[in-house]
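One protein chain is absent from this view; the other protein chains keep their places.
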Amino acid sequence: MGTILIFIQNAIAQGIGILYGATGEILTEKSGNLNLGVPGMMYMGGIAGLIGAFLYENAVAEPVAAVGMLISLLCAFACATLGGLIYSVLTISLRANQNVTGLALTTFGVGFGNFFGGSLSRLAGGVGQISVATTASAYRATIPILGEIPVVGEVLFSYGFLTYLSIAAALALSYFLNKTRQGLNLRAVGENPGTADAAGIDVTRYKYLATCLGGGIAGLGGLYFVMEYSGGTWTNNGFGDRGWLAVALVIFAQWKPVKAIWGSILFGGLYILYLYIAGLGRSMQEIFKMLPYVVTIVVLVLASLRKRRENQPPQGLGVAYFREDR
Amino acid sequence: MEKKIAVEMRGVTKRFGSVIANENVCLDVRRGEILSVLGENGSGKTTLMNMLSGIYFPDEGQIFIEDRPVTIRSPRDAFELGIGMIHQHFKLVDVFTAAENIALGLPGPMRLSLNEVRRKIMDLANKYGFEIDVNQKVYDMSVSQKQTVEILKVLYRGAKILILDEPTAVLTPQETERLFRILRNMREDGKAIVIITHKLAEVLALSDRVSVLRKGHSVGTVQTAGATVQSLTELMVGKRVTLDIERPDPVRPERRLDVKDLTCVNAEGITTLDHAAFTARSGEILGIAGVAGSGQKELLEAIAGLQPTTEGSVTFYPKQGDPVDTTHMNAGAIDKLGIRLAFVPEDRLGMGLVGSMDITENMMLRTYREGHSFLTDKRGPRKLAERIVQQLEVVTSGVSSPVRRMSGGNVQKVLVGREIASAPSVLMVAYPVRGLDINSSYTIYHLLNEQKVKGSAVICVGEDLDVLLALCDRIMVLCAGKVTGIVDARTATKEEIGLLMTHTEGVIEEGEAG
Partner (left out) sequence: MNTAREPLFHIVKRDGVPFPKALAIRAAAVLLSLVACAGVIFALTGMNPLEVYSAYLSGAVGTNRRLWMTIRDSATLLLIALAITPAFKMRFWNIGAEGQVLVGGLATAAVMIYGGGAMPTWLLFTLMATCSMLAGMVWGLIPAAFKARYNTNETLFTLMLNYVGMQLVTFSIVFWENPAGSNTVGVIHQATEYGWFPDLFGQKYGLNVLIVLSITVLMFVYLRYSKHGYEIAVVGESENTARYAGINVSKIILRTMALSGALCGLTGFIIVSGCSHTISTSTAGGRGFTAIIVSWLSKFNPFTMILVSFFLVFMEKGAIQIASQFNLNENASDVLTGIILFFILGCEFFINYEVSLRRHGRKEIKGWARS
């Protein structure tokens, strides 16, 4: 019982960062932009949050956790949004190829994160190990009383606020896409930009906003790993390939944010399953680590077998729109 | 009584690169009238109207709405000015319902109440006489239903000026009649309506005035009451044309192709071709008529091995040797058997040619496999390309510039030129003169006749019944995937064919001896 509980907790902990990435990417892809720069934007968000908190904690004698939290949250969101903006300018205004631009953004963003992560202490004048424990403590604070209820409380209420924010963001996105005018318009932009344009929707504006905001949300995934998961420290390449898992999760969830919530926990569980199966040798553990990718491939194949119209990617995905094209 | 002017365009010019689509065009539409914008394919009708609807922005000129100068920068601007356009290619989102499509892009509170939208749609539908299911997904709709959604979308936005681009091209006569009734209702309601068309009969039946465009210029506006088919044709093409297509008599027709009970079912499970059967003979042009989407495309593609069939058979009868059954074979397999089947598909740049390649490389498309070398041989194709350019008077900056940059007529000459170069025993052409000017069209008719005289069995899918009646020897009519009749083109009348095009039950037997 205890092990299962911890497994679920850890699965959720692993999944939340991926969920941020997937939620941001769903928003982006609904506008017709396939942004493969998600890993890059997550790194950008993570490091910017860390730098923000670090500069604050170093500048003030007695840093307040809540202020550090706010600063890092804003920094992370702003920096990742900037990543989305670079992608938007190149693909929407300058009509560069989306796949190639996304990969370039990943190169840039991952490099950006690792560079500043690895050089921060040197740039700040050699302060040694970077750690923003005070700020991280705010991220790690759990819900007081509720979190202590056995089982139910431990599974549901033992996380920092970013966990709940991620679920709220996914739910909000779902509401936005399905119940609001702007959501309907955005879906039309992704499905058929020509139609949306003819209906008087500002395609460029929708694409820019969705892609930039999507980047910002994905960036919070990076912040989550730095603050809540790693306790305010940076390890180079610490996120590993979670950014790509976020892209995979979008497909797994068939572009539906609510499905992405369950999917993220499943992915998180698969990611760490090897630790919870007794008697696995070292080599077999490595094989088990393949699971999230293999499962995504299976889902990908199944989706292509079943061809339901509602479960397909937005029709205009990956194609630049130019009104006067002829 | 002079009606109030709703829209006026003055001195409007639009260029695409070096191509001039419209030059110094003037036009006005009044409230409570239906204006036809008449012109041949490629005369700039759609481009002109797209500038009213905000899709294109004019390079020069000025637009007035109710005598007020306006700038229409985007479709949104157009809506705000009360202009709504129903495009030829419907601008609908497939995975949305009718109501969702209509609600698209509308201002209002953030939370979207589809119920309210549905109620308003039903009110409009009742007012003008539409039939619609607001909860149907667009991908489940017929063409006519989609058009209904488009028109309602525009009305829902309170449009006072409606522009319809070739609205009847894809409708059956009954659907056309219903549409006209609705349009007349709207006219009574005080709307200004513009119809883009090249069908003279419809112009005369529906509109109050006609504005004629020729090669991007406006050549005049006349009252429909005083116009005749002859006078409008003259305005449209610039000179008096009688359809003077030669039609040599078939010489010793022999069976070349036998199609029996051919049936196709598309990905959505709809039967698109239903037990089609006919025989094509050498030295003869067999026309295929029908409303767009009656199975023409499926029929030709099934014969060419590009469309899976569920029933029936296709058999070729070469000049020498035994008949060959090619049922269920793909294009590659048919080619390997040495059957000389040439096919000019409807989608020229999307199927018949490779847009980014030059003429020479496009010549190789059918023959590049020849020879045992691992590398391609470009000498033969280059010679063929040069010959076609010279003989068919293809206008191009050279055999090494991409075919995508050439005009529609030249693209078609290149495609037809390649297909007839193989001396085909069966030649299939789909809409061979669509988008072509009169001269290019006659070049193509001439080429088809040439093949006929040489002994090919020519199958020609067309949309203009006058042309089919003048060019073909026999005409087969398709309706909803079924062959509803095969008639002798020398004796048949347009009315007779029109009837078959809308006829769904019973098959009229072939008139002539076969």
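Order of writing sets the chain letters: A and B. Residues in each chain are counted from 1.
In this section, a residue touches a chain if its C-beta (ideal position, glycine included) is under 8 Å from a C-beta of that chain, and two chains touch if they have at least 3 such contacts.
Small disclaimer: the values here were computed from a predicted structure and weren't measured.
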Chains still shown that are in contact with the chain withheld from the display: A, B
Contact residue for the chain not shown (choose from A:6, A:123 or A:151): A:123
Contact residue for the chain not shown (choose from B:121, B:304, B:359 or B:416): B:304
Absent-chain contact - pick from B:57, B:180 or B:442: B:57
Absent-chain interface as seen on chain A, which is shown: 34, 36, 40, 86, 89-90, 93-97, 99-101, 103-119, 122-123, 236, 241, 244, 247-248, 251, 281-283, 286-287, 289-290, 293-294, 296-297, 300-301, 304-305, 313, 322, 324-325
Missing-partner contacts on chain B, residue numbers: 16-17, 57-62, 69, 71, 73, 304-306, 330-336, 343, 345, 347, 350-357, 361, 364-366, 368-369, 373-376, 405
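Following the convention adopted for this analysis, only the chains that are shown with their structure count from here on.
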Length of the line joining the C-alpha centres of chain A and chain B, rounded to whole Å: 47
Chain B - residues contacting chain A, complex: 16, 53, 55-56, 74-76, 78-79, 85, 87, 91-96, 100, 103-106, 108-112, 137, 139, 153
Chain B-facing residues of chain A, complex: 179-185, 187-188, 191-192, 194-202, 309-310, 315, 323-324, 326
